[in-house]
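What you see is the complex with one protein chain gone and the rest in place.
Here is chain A:
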Amino acid sequence: MSFVEYSDLIQDGDVAIIYLSHNNVMPVKVQQGAQTQTRYGVIRHSTDLIGQRYGSKVTCSKGWFHVLHPTPELWTVALPHRTQILYTTDIAFITMMLELRPGSIVCESGTGSGSLSHAILRTIAPTGHLHTVEFHQQRAEKVAEEFKEHRVDHLVTVRNQDVCKDGFGVTGVADAVFLDIPSPWDAVGHAKVAMKKHGGRLCSFSPCIEQVQKTCEALQDQGFEDISTTEVLLREYDVRTVSLPLPDFGPDPESTEEATPAAPPNHASISLKTTTLPREMPGHTGYLTFATKPRT
């Protein structure tokens, strides 16, 4: 198992994803002899997990669930939050707009809880590299630990420093830079330095429009081109069958023999498969500002 390569069987030391339900997903560190408590009972790693296929069903005393192979998308939903994270919708858009692909060299700050980091690593493997900067020491240590557990540490370098003061720690190597920090305009200059001479792509994620304005100004001053700001939101549809009652207007006085031979009996309702939308949906995560660094 690794986050950048599928395997079929669960092994000791893997991180597996327990899928209990739509909104109930939890990571489990698989270990010989260990046990995990869930609302459906106890999972005994040695018998229930190790040696089983990913995707199999595990039955416990009070119910059952499936064990899934970890992916960055499942990790995003399951990971323990240390900071506010980026969700798959934004991550997917960022990945495409930064033109990430195997072999890309990427600089990222702040690492935070590592949600985006895992997705980047998956995309740039096996020949790319991620340089990620986190100014909070404990978070930097925790995320480095996770990269190791998830068998992706060979693809990433974590630096515990302030990107606005000290930059990314590399020069002229990055194809893409991602910023998710309070003052991205202070890091634009450092981003430019970290990027390759012949150019690259940059993205800055900011919840507030004032931050976006300042960042766009800084990008313009530093000679970036194609500056554009976008917002992406996910709408999720709930599929269900609904039953709509039909009105009873009384017997039809006009009915003649011409009435359809297979005249339908008076149905009380019509059933249809449709979608409903949630009462509330995420209305804002952050503004995504993209730009291209030209050749310098």
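The working rule: contacts are C-beta pairs under 8 Å (C-beta built on N, C-alpha and C of every residue); 3 or more make two chains touch, one makes a residue touch a chain; residues count from 1.
In the analysis below, contacts and distances are computed from a predicted model.
Engineer: Considering the UniProt annotation of the chain absent from this complex, which name among "ER membrane protein complex subunit 6", "DNA replication complex GINS protein PSF1", "Ribosomal biogenesis protein LAS1L" or "tRNA (adenine(58)-N(1))-methyltransferase non-catalytic subunit TRM6" applies?
Structural biologist: "tRNA (adenine(58)-N(1))-methyltransferase non-catalytic subunit TRM6"
Engineer: One chain isn't shown here. Among A:Thr36, A:Ser109 or A:Thr132, which residue touches it?
Structural biologist: In the complete complex, the chain left out is touched by residue A:Thr36.
Engineer: Taking the full complex into account, what residues of chain A touch the chain not shown?
Structural biologist: Those residues of chain A that touch the unshown chain are 4-6, 8, 19-24, 26, 28-29, 31, 34-40, 53-57, 63-69, 71-73, 88-89, 91-93, 95-97, 99, 101-103, 119, 122-123, 125-127, 198-199, 209, 212-213, 216-217, 227-237, 239, 241, 273-275, 287, 289, 292, 294-295.
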